[in-house]
Every structure is written in C-alpha cells, then in structure tokens.
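To start, the structure under review is shown below, and the notes come after it.
Heads up, one of the protein chains got dropped from this complex, but the rest are sitting where they should.
As written, the chains take the letters A and B, and residue 1 is the first residue of each chain.
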Amino acid sequence: MSLELLLFLILALIAIASALGMLLSRHAVYAALFLVLNFATVAVFYLLLNAPFIAMAQITVYAGAIMVLFLFVIMLLGTEVLPPSPVLPWQRPLAFLLALGLLAESVYLLFFRQRLTLSLPATIDPFSGPKAIGQALFTGYLLPFEITSILLLVAMVGAILLTRKER
Amino acid sequence: MLLEYVAIAILIALATFIALAAVLMGELFGPKRRTAVKAEPYESGMRPIGPGTRRMPVRFYLIAMLFILFDIEVVFLLPWAVAFRQLGVFGLVEMLIFIAILLVGYFYAWRKGALEWE
Partner (left out) sequence: MTAADFSLFLPLAVLLIWATVLLIVDLFIPKERKGWTASLSALGLALTLFLSLRQWGETASGFGEMLRVDPFATFINALLLLSGLGGVLLAYGSIRRHGVERGEYYTLLLFSVSGMMLMAQARDLILLFLGLELLSIPLYVLAAFALPRLDSEEAGLKYFLLGAFASGFFLYGTALLYGASGTTLLSGIAQAWSQAGRNLFFLVGAALILVGLGFKVALVPFHMWTPDVYQGAPTAVTGFMAAGAKIAGFAALWRIFTEALPGLAPDVTPILWALSALTMLLGNLLAIAQKNVKRMLAYSSIAHAGYILMAFVPFGVPQVRDVALAAGLFYLITYAITNFGAWAVVSALERQAGQGLELDDYAGLGSKAPALALAMTVFMLSLTGVPPTLGLIGKFYLFRSVIEAGFYGLAVLGVLTSLISAYYYLRLVVIMYMRPGEPQPVANPWLNLTWGAMAILTVLFSLIPAPLFWWASQSVLR
C-alpha cells in the first residue's frame, strides 16, 4: 500500500465522519464546524489529485467565505439548537428502507450485471497549477467564464433585492 | 509529489502547537481562584438576563453575500494574473469585461444603499 493510498483512506474516513457529524449534530454551530472540517478534508483530496489551485480556492471560498455566510444565517435564524421531535415519525424508517433498497439495486448493478463495464479513461487532460487553469479558462472556456460574471451579478442583485427594504 | 506540501504541513502543525501552547501555558502556570461570581457571563456589571443567543439582523447576511461574490472574483483573478503573459491583450480584454460586469453590480449595490449601515 502506497503512502498516498493510506493518506487517502484516512482522509476518506475523516470526510465521511465529518459529513455524518454535520448531519447528525443537533446544534447548528457544531454542524457548521463539522462542515469546515469536511471542506478542509476535501481540499486535501484536491491536493492528492494534483490540483493545488482548486485546493486553495476550496479553502478560501468554501471554508472561508461560505462558512461565514452559513454562520450568519444560523445566527440570523436564531435557532442554534434544533428541537428533537420529528414531525412525521414514519418518515425516518421509510427513508432508511428506501435507501437500503437503492443500495441493494446498486450492488446488484455493480457486481451481478456483467454487461456493464466500470472502466474510466486512464488520464484526463492534466491541469494543475493556476497557470494551466488560467490558460484553459481564458482561451477554451472564455464563454463560461464571462457567463459566470453575469451569474455573480444576478446573485448580487437578488441578494440586495430580497434583503433591503425599498426606500 | 505530496512532498512539496510537507513544508505547509509543518507550518500548520507549528501554528497549531503555538496556539495551543499559548492557551495551555496560562492554564498551567497562572493562578486560579474560581468563584461562582467569576464564572458568570459578564454583562456590564448587570445580572445577565435571557439567553445569550438572539437573532441577528439580516444586513450581516447581505454583507457576507457581497463578500463572497467579490471573493470569487478574486479567485478568478489569480489564474489570470499568473497566466497573463501568455494570454496577452486578449486575456486583458476578457478580464476587463468580467470586471466591468461586476462593477455594474458594485454600482447597483452602492446606489441601492446596500453598502450603508443604517
């Protein structure tokens, strides 16, 4: 077992555990902190995949800015601790059963239907550093790039419109 | 290839260690005389009333949202700056369009008074 695989397995465990922790904790701020841990783990995944720029963007945008927004929203709602009682008591067992069914189907498809292949192309165009991303973004992907700015503009207008009172 | 990041990992470990040390040293060596009054939350000499959490005004959210949007803009600026020499004038024009569109958003936010703290 190589060092990278070992690292991946440990990180995968942390990622799954933190995701579960986020879902299961009844205190919204703890859930947010679990999410930060999850974001950080995913950032290391990007490093493992040889994409340092994406990793850093993940840290600054997700673990930084978006988490701040989440915490503001939690404080805005003023419900740090969720009430424990589920409204529809039969929902949870049913969801569990359905998820089990889906899992069984997936296992069947993966391991018993021989007609399906699972191969992936060996390599996808390598792009690693910010320079390679810059070149891809500003030549091949210039249209999506410009559309992104429009999207950001619309998001800004929407946020202002929904939170400001008309004067 | 991950060896490149060992330096960063050491730095993180060191930062964590120093931060923990700063907190724990005080705990270890400082004098401790705890009383019930000292354990109470301090609220300008008043007796604390009600829960410590309460709803925040929505304008904090707006500020955070605007921060994120401009943060994302910066994330796009970085690869552009690094690849600037290869991209040349064409890249410059693209970036100018990008920034111009976001400037429209900035101007909108300004005129709408979203940058003011009422």
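The criterion applied here is as follows: contacts are C-beta pairs under 8 Å (C-beta built on N, C-alpha and C of every residue); 3 or more make two chains touch, one makes a residue touch a chain.
Fair warning: this is a prediction, and the values are worked out from it, not measured in the lab.
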Residue of A:11, A:59, A:132 or A:151 touching the missing chain in the full complex: A:151
Hidden partner chain, residues of chain B it touches: 90, 101, 104, 107-108, 111-112
Contacts of chain A with the absent chain, listed as residue ranges: 109-110, 115-121, 123-125, 140-144, 147-148, 150-151, 153-155, 157-158, 161-162, 166
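Here is the rule we use: only the chains that are shown with their structure count from here on.
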Chain A and chain B: spacing of chain centres that average the CA atoms, whole Å: 19
Chain B partner contacts - residues on chain A that touch it in the complex: 3-4, 7, 47-48, 50, 52-53, 57, 60-61, 64-66, 68-69, 72-73, 75-78, 80, 129-135, 137-139, 142, 145-146, 148-150, 152-153, 155-157, 159-160, 163-164, 167
Residue ranges of chain B touching chain A (in the complex, touch as defined): 1-2, 5, 53-62, 64-69, 71-73, 75-76, 78-84, 86-87, 90-91, 94-95, 97-98, 101-102, 104-105, 108-109, 112-114
